[in-house]
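Dropping the structure in here first, questions after.
One protein chain omitted, others in place.
Chains: A and B, in written order; residue numbering restarts at 1 for each.
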Amino acid sequence: MVEADHTDALNPATLARIRQMRDLYPSPRSAVLPALWAIQDELAYLPAWSLEVVATELGLLAGDVEAVSSFYSMYFNHQPGRHQIQVCRNVSCGLRGSDELLRHLENWLGVEDGGTTTDGAFTLEGTVECLGACGGAPMMQVDRFSYENLNPERAEEVLTKIRNSEPRDLD
Amino acid sequence: MDDEKVLTRHLGAPGLTTVGGYEKVGGYQGLRKAIQMGPEAIVAEVKASGLRGRGGAAFPTGTKWGFLPKDVFPRYLCVNADESEPGCFKDRVLMEEFPHQLLEGVLIAAYALQVTHAFIYIRGEYRFQRELLERAAKEAYRAGYAGKGVLGTKWDCELIVHGGAGAYICGEETALLNSLEGRRGQPRLKPPFPAVKGLYGQPTVVNNVETLSNLPYIVTEGGARYAALGTEASPGTRLFCVSGHVERPGTFEVPMGKTTFRDLLELAGGVWRGRQFKAMQPGGGSMQVLGPQHLDVPLDFKAVAEAGSSLGAGALVVMDDSTCLVDVASRLVDFYRHESCGKCVPCREGTYFESELMHRLEAGIASRAELAELSDICANMEGRCFCPLGDTATWFVMSALRMFPEEFESHCGAGRCPVRAGSEVAA
Partner (left out) sequence: MADASTVAELVNISVDGRPVEVPPGTLVWDACEKAGIFVPVYCAHKKLEPVAVCRMCLVEVEGLPKLQPACATRVAPGMVVRTQTEQVRKFRDGNLEFLLLNHPLDCPVCDRGGECDLQDFTQRYGPGRARSSITEKVHFDKAVKLSDKIMLDQERCILCWRCVRYYEEITGEREIVLQERGVHTVVDSFERQPLQSQFQGNLPEICPVGALTHRQYRFRARPWDLRRTASVCSHCSYGCNIFVDAREEQIARYASNDNPEVDDSWLCDQGRYGFPELNRPERVINPEARVGGLRQAVSYQDAVARAAGALLRVRGDHGGTSVGVLGSPRMTNEEAFVLQWLAREVIATPHVDHRYEPLEGISPEQFRLGIAELEGCDAVVVIGDRPERLSPVLTLRLYKVANKLGRQILRVPETFSAAQVVKQLPAAGRIGIVAAQADRAAAMGLRAKAGSAGREAAVLTITEAVNSRGCQDLGLLPNVGPGYRSLEHSGLFGRQLLEAAVAGQIKALLVVGDGADFEAEGLFHEALAKVDVAVVVTAWQGVASRAATVLLPGRTIAEKAGTVTNTEGRVQRVRTAVEPKFTFPSDLRILGDLAAGLGSDLGVQALAAPVFELLAAAVPAYRGCQAGLRAHWEPGS
């Protein structure tokens, strides 16, 4: 079977990172998760061809990689928004108003749980694990940072700031 | 409380997230001492400390180390930083505030176990904390605490920070190993146990972040001193995460055995908004609910077990009198349904069944027959699943149903949640 070579579709730095990970572990297969992270960091999601790249680099079959990537909830198989909002709704956050927070954000952003805003800025997720910030409930995580002790107004402020700090295209 | 602290003793010292700052408060002296003591003496000290695993199962750490077969190499150390138990955020604090204390603990354990690779498996959601640890690890390498020839000895130790990608089940140690091997994070059949056949089929120890963060103190101050901070049955101190309906949620280090739930509640400022205490869930999302009658139970493994719950991973979620237990249970069951790995039938299908029924119950559209069905489903899950996730998906529901039967029954056929409807009127 002739397979298309997609390695040149990735940034050389990403490919280098994957190879560095492969050599770091006692078994190359251990680099699957780090490799998928490296690709998602570059492309924001994992297109099917990228799973084949990981498979090739680590000596696996593409199916092996898909079995893994689809298991974990943080890998996307489609293009998400530029920023990912995770609203924790587990017990501690639930007790302190996370449902109301999510409902407010759904209305304010005009998307449902799991959806992406029309401008592509945000993907809103309200079905996530406990995000480990129960002391600051209710909270949301935007990309890698936690925003705690939120109320609807404060959440709006945070997101407005993030949206405004994005570089804009010149009309 | 001004009891002696272990994990948070350096709180407030400047620059703790850097090697230099940590060294200023005596950091990495434990590792130096450990290397002089040698592996056997370290293990003996850990045994003397009575330290028990802080991830939830509370297995004595020294004993766990002792299960490694002699003379089988390579062997591996994995640090379980997959903290994801609902209500727990103590490992996050330890990693954010005291990353080098954790790394020192990891290196002490690695030396005691004579491993050359230590892996820190950190949950995917803790991306910021992962990068923080990666930076700290790099510093430790540069300072000669990790890498080739640690502190001039012949011992090499690689520290690898490995990020997960969103799967609660990876907190289960064999699922963690699978994930670390680049597989689906599903638990493995036991036996063989990880101590015999773990990562890459080699002897492996998996320890929790908090467990290992205690080691620098135990090595420098001695196991006996550590043990004496708590009681004989529950030695040492422990971090508790108090959240929910309290005035000042947070993480508190308290001596084991000598502290009660009421003490913890007071540390967190008491029930918020002047409301009444209704219930609490110690240990984390998996554990059974306790009521007001249990507030004076000490934080002792046995006493809490006798009360019908567990200290689990060191959480305390407090619920005031406006709380609907059915709603809380439904929320937790949704979480388990989302996090079931799908491996075994009773967990995969049972959590689905359970959550669908809970939705109906919370909405007030379930019948009394369905409430009986709920108990029956839980009975068909508990103790029948491949790993503890499926068991724990039933514990809160079943204990809440036992402790607050009227609350569950009042939902049946009510057309809406009677508890929350009532509190809306009151507000």
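The working rule: a contact is a pair of C-beta atoms (placed from the backbone, for glycine too) under 8 Å apart; a residue touches a chain by one contact, two chains touch by 3 or more.
Since the structure is predicted, the reported quantities are computational estimates derived from the model, not experimental observations.
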Identified contact with the non-displayed chain, of B:Leu51, B:Leu77, B:Val93 or B:Ala167: B:Ala167
Selected from B:Trp65, B:Phe277, B:Phe386 or B:Phe408 as touching the chain missing from the view: B:Phe386
Listed residues B:Leu311, B:Ala366 or B:Met403, member touching the removed chain: B:Ala366
Selected residue (touches chain absent from view) among B:Glu125, B:Glu339 or B:Glu362: B:Glu339
Listed residues A:Ala9, A:Leu24, A:Ala62 or A:Ala121, member touching the removed chain: A:Ala62
Hidden partner interface residues of chain A, rising order: 1, 48, 51, 61-64, 66-67, 70-71
Touching residues (missing chain, whole complex) on chain B: 167, 184, 189, 337-346, 348-353, 356-357, 360, 366-367, 369-370, 373, 376-377, 379-380, 383-386
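Basically, only the chains that are shown with their structure count from here on.
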Centroid spacing, where centroids are CA-atom means, of chain A and chain B in whole angstrom: 24
Chain B-facing residues of chain A, complex: 24-27, 29-34, 36-37, 58, 67-68, 71-75, 86, 89-92, 94-96, 127-137, 141, 143-146
Complex contacts: residues of chain B adjacent to chain A: 74, 83-89, 91-92, 117, 123-128, 131, 160, 162-168, 179-186, 200, 241-245, 249-251, 281, 285, 315, 317, 319, 323, 327-328, 331-332, 335, 338-339, 341
